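Structure incoming, see below.
Complex shown without one protein chain; remaining protein chains in place.
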Amino acid sequence: MSGYSTNMRVKLPLLCIILEAITILLFAVFVRYDTETDAHKWHQELHDHNKTNIDNDFYYRYPSFQDVHTMIFIGFGFLMTFLKCYGFSSVAFNFLIAAFGLQWSTLIQGFFHGFHDGKIHVGIESMINADFCTGAILISFGAILGKASPVQLLFMTLFEVTLFGINEYIILNIIGAKDAGGSMTIHTFGAYFGLMVSWVLYRPQLNKSRHKEGSVYHSDLFAMIGTIYLWMFWPSFNSAITAHGDDQHRTAMNTYYSLAACTLATFAMSALLSGEGKLDMVHIQNAALAGGVIVGTSAEMMLTPFGAMIAGFLAGVISTLGFKFLTPLLDSKLKIQDTCGVHNLHGMPGVMGAIIGAIVAALATADIYGYGMDDVFPLISDGSRTAQSQGVYQIIALFVALGFALVGGVLVGFILKIPVMGSPPDTQCFEDEIFWEVPEEDAGHGQMMAVNTEDNEKHAQA
Amino acid sequence: MSGYSTNMRVKLPLLCIILEAITILLFAVFVRYDTETDAHKWHQELHDHNKTNIDNDFYYRYPSFQDVHTMIFIGFGFLMTFLKCYGFSSVAFNFLIAAFGLQWSTLIQGFFHGFHDGKIHVGIESMINADFCTGAILISFGAILGKASPVQLLFMTLFEVTLFGINEYIILNIIGAKDAGGSMTIHTFGAYFGLMVSWVLYRPQLNKSRHKEGSVYHSDLFAMIGTIYLWMFWPSFNSAITAHGDDQHRTAMNTYYSLAACTLATFAMSALLSGEGKLDMVHIQNAALAGGVIVGTSAEMMLTPFGAMIAGFLAGVISTLGFKFLTPLLDSKLKIQDTCGVHNLHGMPGVMGAIIGAIVAALATADIYGYGMDDVFPLISDGSRTAQSQGVYQIIALFVALGFALVGGVLVGFILKIPVMGSPPDTQCFEDEIFWEVPEEDAGHGQMMAVNTEDNEKHAQA
Partner (left out) sequence: MSGYSTNMRVKLPLLCIILEAITILLFAVFVRYDTETDAHKWHQELHDHNKTNIDNDFYYRYPSFQDVHTMIFIGFGFLMTFLKCYGFSSVAFNFLIAAFGLQWSTLIQGFFHGFHDGKIHVGIESMINADFCTGAILISFGAILGKASPVQLLFMTLFEVTLFGINEYIILNIIGAKDAGGSMTIHTFGAYFGLMVSWVLYRPQLNKSRHKEGSVYHSDLFAMIGTIYLWMFWPSFNSAITAHGDDQHRTAMNTYYSLAACTLATFAMSALLSGEGKLDMVHIQNAALAGGVIVGTSAEMMLTPFGAMIAGFLAGVISTLGFKFLTPLLDSKLKIQDTCGVHNLHGMPGVMGAIIGAIVAALATADIYGYGMDDVFPLISDGSRTAQSQGVYQIIALFVALGFALVGGVLVGFILKIPVMGSPPDTQCFEDEIFWEVPEEDAGHGQMMAVNTEDNEKHAQA
């Protein structure tokens, strides 16, 4: 039975060391500094092209990168600390997954996008793209939060990053779709992938851990740190790899408007849907962010500020409705246990974002974009596509993302079922104690209460 | 009686949806991308003026914007979580107010500042200015924290943003005063507005909720997250919309020195004023920030580093004294219940900041500013004013800000008294339960203790 144990003493170190060793080896063979990070090449470039050091792309991407980085490690990490007894795992497994994911995706994305002369060239753009990829993995993590061992999570990362890279390559490079903020490549893919994994890993006895699935007062406040950071920096996320100039500027602004409108919709719906006219933290923590997802494809385009606001408002409404009505249904009818409700925050808004992107693309005209068409829609600009056909390709890309997510999620889900990975039993989900040395005195508030109550019961009996 | 209820099921959704619908409609009619965010116009600009994409103002304002954004949503939001049972409301109502406020102020400020050819042009500067305006609203929120419903807060935002826009227009555009960091337009206006609202909404029975007005250990730590972010990013706040070059650079640096000196003054005064030689978290959380407020007008000017430090030190002393002696007096003598002590952090330091700004302006000489005079004091530079008269105009601006705040605050206070808005009763202030679904097991530490104590009492009786 030891192979089936949740004891991580052997299997986790072994896996971490093997994965890191392989990664370092592949980096040694394939990864090189790009022109902007290599001392020799950059100074040659300065010499040859009359550039100055402040032309280095570091200055025009790195602030966005750090905002994205904050979303990945603080945003996702703390958003998931809402569970009363799973805070250590939420923030620290998020940390582990992302730290491995960004290395692995540098390789995978590098093979597909940045392979020149047999080498992968890395710099600020590869750093942003790697963080983006880990975002998709962390979305999937949200669906299975509390129900997987770190070994399972690392294996999921390994395979999902790989599939992400292939899917992204097909969508962006072969289909020629635009998806700067990843409505399709990140949100749709990450959400439906995670839902499929959760479906395969369905736990019929999960009700034995349900009492630990909720939040306590302070865990909800920790989660709000995650929410607010995601909300604030989403404009940087969507704009981080768009073209310089008006593109980045417009993308950030559209996202900002969408999120603001989404927030009002979320408060409205949360109060409306509750039986007692009270607000629900789950909605505020999650649905208010759907405004960033829903403009992930279109924020780069000439969406107009009020267009962004309509999209954002819609996202808030649909996402809140999803938390209220759809998540319970997914669980009871489809046997998909979606811990964080990623279907509501990333799944539906991602799909809608793809559709909105297709519509806005189909409406592109030379009059609206002027010389700027080349940055947003190069294939329309160079005459190889009409705006309408670009719209159609956008929709094809959505189906590709869904296909990769659904099939990939099922396959990886079955891999994660291998017993040796140390999945926690149904009775010990949503708790840190199975994987962590938890301080004795105060092992999560819920448990602390339990201890006190027990003590009191003893006294009562006495 | 249902119209007077604090049940938010109908009134909050209705208000959110109406406000958002009006906002979107006005955006559709009036708001357009500016040259830096519009694909067509920006690329035309590139073509016509031999510019490059990295000349886009996005790269020279957006990092400052994100720092300001963090202050508004994390800084203000978490600073107010110090209350033991009001953490959800503090951070989430802050979120709601700011999300609506930034949209509404884009319109109001746009009508006054950015109206060209019948359209409001938006880009990074309008985003920063909108966030600034919400800062004033959040200061007012601090005065009535724990005592207002979200409906009241949205109405306050609606009217206060409007008055803010008019006041700001008069001060900056008509009077020609300088106030980059908003000592007058943001801090003085926001604080006295809020104090007047609190005065009109005076609650004679508030002592029935006083036991909930304090903090608990962890809520004070959450509040410190807010404090530290405000403190760190205040240099970005004061410099976010100053002229490019030395102006932004100097403004940030002056603010940084002022805050550092203010922190030492705050620790000194806090230890001195306590009966037992112990430090008080309320002072550290708040008074240490007054150094940012007090140089809000003058940080842009040639204040000198040591001048900034003297100002900051003064701010720390006065603000701490205010928390110790003035806040209780305001309550008992003037019937102004100032939950967060905004008079000490924003009111007095704001007024003093305006005065310091006037003095430093009056001392401006061509020798000190050189060609840089045009950026800091264009009206002195072009000969239409002497430095002394600029100083006088600065003082006039202070009185305008005070006048708008006092009169506006009273008027809006009376509007907020309309019973249908769902103001909580005096017995239920400072608690989340009235507006939120609070997790059962651990409804704030104070309440948890209560539960335990009760249990224990039962056992004792048994």
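The letters A and B name the chains in turn, as written, and every chain counts its residues from 1.
Rule of thumb we're sticking to: a residue touches a chain if its C-beta (ideal position, glycine included) is under 8 Å from a C-beta of that chain, and two chains touch if they have at least 3 such contacts.
These numbers come from a predicted model, not from an experiment.
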Using the definition of touch stated at the top, determine which of B:F115, B:F306 or B:F325 touches the missing chain. B:F306
Looking at B:D280, B:D338 or B:E431, which makes contact with the chain not pictured? B:D280
Of the residues B:H43, B:H69 or B:K84, I need the one that contacts the missing chain. B:K84
Could you please point out the chain A residues that touch the chain left off the display? 5, 7-10, 12-13, 16-17, 19-20, 23-25, 27-28, 31-33, 36-44, 46-47, 52-54, 56-59, 62-63, 66, 69-70, 73-74, 77-78, 81, 87-88, 91-92, 95-96, 99-100, 102-103, 122-124, 127, 150, 218, 222, 225, 435-439, 441-445, 448, 452, 455-456, 459, 462
Mind pulling the chain B residues that touch the left-out chain? 55, 59-60, 63, 67, 84, 214-218, 220-221, 224-225, 228-229, 231-233, 236, 243-250, 252-253, 256-257, 259-261, 263-265, 267-269, 271-272, 274, 276-281, 284, 288, 302, 304-306, 309-310, 313, 367-373, 375-376, 445-446, 449, 452-453, 456, 459-460
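Please note the rule applied: only the chains that are shown with their structure count from here on.
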Chain A and chain B: spacing of chain centres that average the CA atoms, whole Å: 32
